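Other chains dropped; remaining ones untouched in position.
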Amino acid sequence: MTTTDIMTIATRPRVENRPIRRILGRPETGALVAALAVMIFFSVYTTTFLTLPGAGVWLESASTFGIMAVAVALLMIGGEFDLSAGVMTGFTALVVGILTTQFGVNIWVAAIVSLAVALAIGALNGYVVMRTGLPSFIVTLGTFFVLAGADLAVTKLLTGQVAIQGMTKVPFYDSIAAFFGSSLTIGGGVFYISVVWWIVVTIIATWVLLRTRAGNWIFAVGGALNSSRQVGVPVMKTKVGLFMTTSGAAWLVGMISLFRTSTVQANTGVGQEFIYIICAVVGGCLLTGGYGSAVGAALGALIYGMVFQGITFAQWDTNWLRTVLGGMLLLAVFLNHWVRRRATGGSR
Amino acid sequence: MTVTLPTTPATIIEVNAIGKSYGAVNALSGITTKVNAGQVTCVLGDNGAGKSTFIKILAGAHTPSEGQLLIDGVAVTFSSPRAALDMGIATVYQDLAVVPLMPVWRNFFLGSELTRGTGPFRRLDVKEMKRVTVEELANMGIDLRDVDQPIGTLSGGERQCVAIARAVYFGARVLILDEPTAALGVKQSGVVLRYIARARDKGLGVVFITHNPHHAYPVGDRFLLLNRGTSIGDFEKSQITLGELTSLMAGGAELDSLAHELERAERRS
Amino acid sequence: TNSANPNGAKYTYAVITHSGPGDAFWDRVKSGAEAAGSNYGATITYNADPDPAKQSQLIDNAVAQKVNGIVVSMANPEGLKTSIKAAVAAGIPVVTINSGIEESAAYGAITHIGQSETVAGQAVGNKLNDSSLNNVLCVIQEAGNVGLEQRCKAATSTFKGTMTNLQVDGTNDSEVKATIKSKLQADPSIDGVLTLGGQYALDAVGGVSESNSTAKVATFDLSEDVVADVQAGTILFAVDQQPYVQGFLGVTALFLDSTNGNIIGGGQPVYSGPAFVTKDNAAQVAQFAKNGTR
């Protein structure tokens, strides 16, 4: 027997290092392909979808979902859910509405108080989840119920009705509306500032996830909580921070919708939390945590917004709305999945 | 590097009558030993004897149900493994403590990431981290082409090497290794034993768990023998021979007959 | 006999509707019922569920509590039949409000207050004809809600032009606005938007103005902002079924029955509306809308 050839064998390359495979293997690539497919479909099928006015509508629709989807995606990568995220968007807006219209508080102060309350609730969610070891699904469900009930009861108690009225008459309304509700008309299309917020949030989230220590910890706590704790990741801080991020994003969306429509109802946001989760999953995040991307979630929201508004543009009978929405989302997910699988050679 | 070692080695960790129960299961009770700077403490015992439980207490992953832990003579209670890490205690867990979906290099530096820049521009130093990862693994004889691949796709031994390289890289005062050589080939095992010797020579305290007396005896200075959760001896090297150690671990004369038995069977076939 | 009365009031009446949580229309029904209750010194319990099976359970619950009377809205009368008959059989007087006018007497209710969504809807259809609109959207904020469907269906039945239903997500105002915008852009011939709740009229107004459409907005139900918009002319008209009246009179009917054996309307249904709020009468409605009672 001979052993001479071991060294020559050892230098044989074992990995084909094609950068294209790398790109295709990223979590958001499939979502990008799916988004393009949806866009092309509606652009061809309808006349107004790919006009400036049309784009203004679906971008607006996607933007608020997008902001929340990105925050929810971070949380999901970190291995948790926040079912109170939807109702929190209504809650923050109601706080501002009630403080200003009922108690005459300065609108800027009201907005900051609202943010502080939102962050505190987020921190509480995270703290309870971590201290009790209960699943966040159930803890934040409790928060959801408590907030949804409080929204209704307190609004009714203080205003006598179930929606905030008369916001536009509040002093300095316009000064703050410029940040959250202003729009730009380009070629007949109305583009809201929320689209800018959406892009900013996505960029920051991507930077944090991929290029900071916090991002590393988010992936770690979601991928293997116990291992993370063992190697010294500050698990508590990371998770509480994630819950606070989500409630902070909910505040942003609450402000955007408050200052865009100048009103808010007591049941605003109820049920929306699942749309955020859907967008994140369509965008390639794993429900079980530890895998996903912010850009993917943003693309998931874009797909949702385009499909949702596209159906209206296509003038289909809206009784079938949900059927079509469901079918399209499934197709998008399949496409996403197929692209990713091709890219990674079936290993995931 | 030349280090002058004190004649009486300084005691880093002192363990006083420590015990741990999981619900109704008493995994460990009344263990007393110490870990000295520049010495290797081997923990030996049968499967289920409580070795991993013991080192998890040292590493801050479990809080003991009874007894006391002293670091540099001061009683401490670790609230988390982070607290232990901050005191310079690095651990290789038997289940490796890696995050399967994360790339190898991120796992290597997890919890102790390198950064560049300041303030809001403080960011991960990705290039440097990848470089160090490749280099440290190469030192152990593992040459990974792609440190970006999820660690879950590595082979059992490769994963173990990452965990060891990480602990050695970050271990400042004490290095705890729970069956580090279990999944390793002969070559890699050799590298690990050499790492242990080198860490000891640098003045670190090492806690080393293994089932192989031939690995333990050459590097060990002190041997803690566990049986069914209790200590059956805490010996200095001078108090015990390799033969005694082996027979204690293997449960007496059983072993000798084994080679015999296998031989016989062989002849028959 | 009255075991369900913890705070010493003489009578307890249960109001059980088919509302979803936080619905503005039904909130006014509740306000009316509660106002009547406090006037008469009676305890009012209000419960609601849009699912007939659950609404039935709420009726059973009230019967188990041996309340002195039940006010119930019947969006889907068949589903409540068993429970209402059981209540009547247990000797509890029942008053139906809002919908279910046809079945009310048959199920043994002493009277019916208010009219079905159908009557209001038909009136709206006619009013839209008066404004000479041709292509109107009917915006449904909750898919599959029986009452909302009835409103659109009835409006369509008397409206001479085309009416298309549009489903929107009522828990998200900005989405409602965006969806109305898309629809107006996709079909520029639309010249009217009919919303089924005051809140959504505001979204529709926003949607119309941002899509450069000239469509007119009309709506069911009132709110402070809606009345202001009617005054300003951005909303054509609002139809008011006077939900407060339905709640108030429902409880009153039970109270009069309990205390004096009176039957309001002598067994005939009593109409609570509809009243139209237009630019002409908006000012006088405005102050009541502010209280959340209109």
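Note that the chains are named A, B and C in the order they appear, and that numbering of residues resets to 1 at the start of each chain.
The rule is simple: a residue touches a chain if its C-beta (ideal position, glycine included) is under 8 Å from a C-beta of that chain, and two chains touch if they have at least 3 such contacts.
Computed from a predicted model, the values in this text were never measured in an experiment.
> Determine the copy number of each chain kind in the entire structure file and write them next to their labels.
A x2, B x2, C x1
One rule holds in what follows: only the chains that are shown with their structure count from here on.
> How would one label the connectivity among the chains shown: line, ring, star, complete, or other?
The chain contacts form an open line.
> Of all the chains shown, whose C-alpha centre falls nearest the centre of every protein C-alpha atom combined?
That would be A.
> Counting in whole Å, what is the centre-to-centre distance of chain A and chain C, each centre being its mean C-alpha position?
Centre-to-centre distance between chain A and chain C: 35 Å.
> For chain B and chain C, let me know how many angstrom lie between their CA-based centres, rounded off.
For chain B versus chain C, the centre distance works out to 72 Å.
> If you look at chain B, which of its residues touch at least two other chains?
Touching at least two other chains: none.
> Going by the contact rule already set, what residues in chain C reach two or more other chains?
Residues: none.
> Chain C touches which residues of chain A in the complex?
Touch residues, chain A against chain C: 46, 48, 51, 53-54, 57-58, 60-61, 64, 86, 90, 148, 151-152, 156, 159-163, 165-166, 183, 188, 190, 256-257, 260-272, 308-309, 312-315, 318-319, 321-322.
> Please give the residue numbers of chain A that touch chain B in the complex, ascending.
13-15, 17, 22, 207, 211-213, 215-217, 219-220, 223-224, 226-235, 290-291, 347
> If you look only at chain B, which of its residues touch chain A in the complex?
On the chain B side, the touching residues are 59, 61, 80-82, 85-86, 91, 93, 95-102, 106, 109-113, 115, 122-124, 126, 145-146, 148, 153, 166.
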